[in-house]
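Our next item is chain A:
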Amino acid sequence: MSRTRRTTRPGARNRRLAAPAAALLAAALLASCSSDAPKDDLADDPAASEQAEDGDKRSEFFDQADYDRQLELTKATPEGPEGKPWEQMLDPASGGMVDTSEYAMEGGVEGAKLCFSNAGVFNPWRQVGLKTMKAEVAQHDEIADFTVLDAQGKDDKQISDIQELSGQDCDALIVSPNTTATLTPAVEEACGKIPVIVFDRGVETDCAVTFISPIGGYAYGAAAADFLVDEVDKGGKIVALRISPGVDVLETRWSAAEIAFEKAGLDVVEVKFTDGDPSKAKSIVSDAIARHGRIDGVWMDSGATSVAAVEAFEDAGEDIPPITGEDQQDFLQAWKDKDLTAIAPAYPTFQWRTPVIAALKILKGEEVPKEWTLPQPVVTEENFDEYYKEGMPPLHYGACGCEELPGYPGDWGGE
Partner candidate 1 sequence: MLTMQDVSKSFLGVRVLHGVSLDLEPGEVHALVGENGAGKSTLMKVLAGEYAPDEGTITLDGTVHAFSHPVQAQAAGIGLIHQEFALLPHRTVAENVFLGREPVRRGFVDRRAMERRTAELLAELDETGITPRTLVKDLSVARQQTVEIVKALAASDVRVLVMDEPTAPLADHEVELLYALIRRLAARGIGILYISHRLREVFDLSRRITVLKDGRKVATLTTADTTADEVVRAMVGRELGSYYPPRAGPEEIGEPLLTTAGAGNERLAGIDLTLRAGEVTGVAGLQGSGRTSLVRALFGAAPFTRGHMTVTGRALRPASPRQAIRGGIALVTEDRKGEGLALRQSVRDNALLVTRAVHGEGAQAGGVAGLLERVNLRSRGHDQEVQYLSGGNQQKVVIAKWLAAGPRVLLFDEPTRGVDVGAKAAIHTLVRELARDGMAVLIVSSELPELIGMSDRILVMSDGTLAGELPAGAGEEDIMRLATASDATPEGSAA
Partner candidate 2 sequence: MTAVRTEAPVSAAPRRLPGAGRLKVTDPVVGVWLAAAAVTLIGWIVVTIDGGQFMTQSNFTGILQNSVALGLVAVGQSAVILTGSLDLSVAYLISLGTLVAAETMEGGSVVTAVLAVLALSAAVGLANGLIVTGLKVNAFIATLGMAFILRGYIEDNYTGPAGDVPASFQRLGYDRIGFIPISVFLLIAVAAVLWLITKRTRLGHHMYATGGDEHAARLSGVRTRRTVIYAHVLCALCVGAAALFLASRLGAGAPWAGTEARYDLDSIAAVVLGGTALAGGRGGVAGTLGGVLLLSVLDSIFNQLSVDPFFKNVVRGVVIIAAVALYARPFRRRAKARDEARAKEKGALA
């Protein structure tokens, strides 16, 4: 998925996701990552994290409760202003609302200083996100100063960054953790000093005033899978393209899809890892076509490589089967131009606006939900035009919620 920085070889930088996780997902992580049993089994059994469709394999990543809850939330109607998903919240009651009066700045939020420890801007999703966040800040004159430290994807550095920021005179600290587990201590330390807002990926502590994120991986994976289930006849051949093995949040997407495919009796003929590299993805799909003759559907755990997959079919002179992608502009473009049968679950970049809004709420003493779960839109034939924006760059994200913001579209590279 687009949050991936996957190096194909050593010497290149990151090889993983700075990925999202709903609070519950974070819990799931606790369950999966730090639970010893499956992990140790794994260590002995190299085949384990292979895409084998065996049950115990899934049990390692799959958490029925989270799964059900996430599918639940997809149906729930969000509270909050219509048409402003970044201010909406799903089932805030579950985590309860937090009274933030203790953080309220006396004399109002005028001249507030916000600080942001960013995991990095190592991929288009994060770049679009950061632009969006900065635009949001620009909207609020009351924010006198907005300091961003970029960890360039280094946990070690982000820990130092958080320490440094909580040392400075920030009124509130926004954190987009590079890694769930490893930043917990640093965040806890910061919680003691200033109000902390965590978003995108979670941390294994609830000391943050609020944790902001969309619904999560199961919902994403299921949405895409269900679409194929509807479009493809029983027994149809499915190719599943995944970014990289053993990355928690991607596993949730895949495990959700796996269930759906099995239930519907679709035949998953290939499950391959693309490293998020289009040319590799294209090669894989071409090979798949060559070997299986006909492919009836393509499932993706992320958008980065979906266009390459589409082209693989074109170059092979085959019709493009139902395919899933993400709200990345190049895919939406292909969808429009080639009139694909497609669906694009989004992991919305508009969530980068919410932390700023939340921070101001907190500093005003207004209450915020402990777990601020944002809607997770899915781009379909019907709502296509809401997300497809003429003239935006190929690596732009439709669900940026940035259309109204100052500087749009220029600052996002559009014309």
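The rule we apply is simple: contacts are C-beta pairs under 8 Å (C-beta built on N, C-alpha and C of every residue); 3 or more make two chains touch, one makes a residue touch a chain; residues count from 1.
Selection rule, in plain terms: all candidates are chains of the complex that A comes from, given by their letters.
The shown structure was predicted, so the numbers you read here are calculated from the model rather than taken from an experiment.
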item	value
Options 1 or 2 - which one, within this complex, touches chain A	2
Of all residues in chain A, those that touch candidate 2 in their complex	5, 7, 9-16, 29, 32-34, 36, 39, 42-43, 46, 48-50, 60-61, 120-121, 147-150, 152-157, 159-161, 163-164, 167, 179-185, 189, 244-249, 251
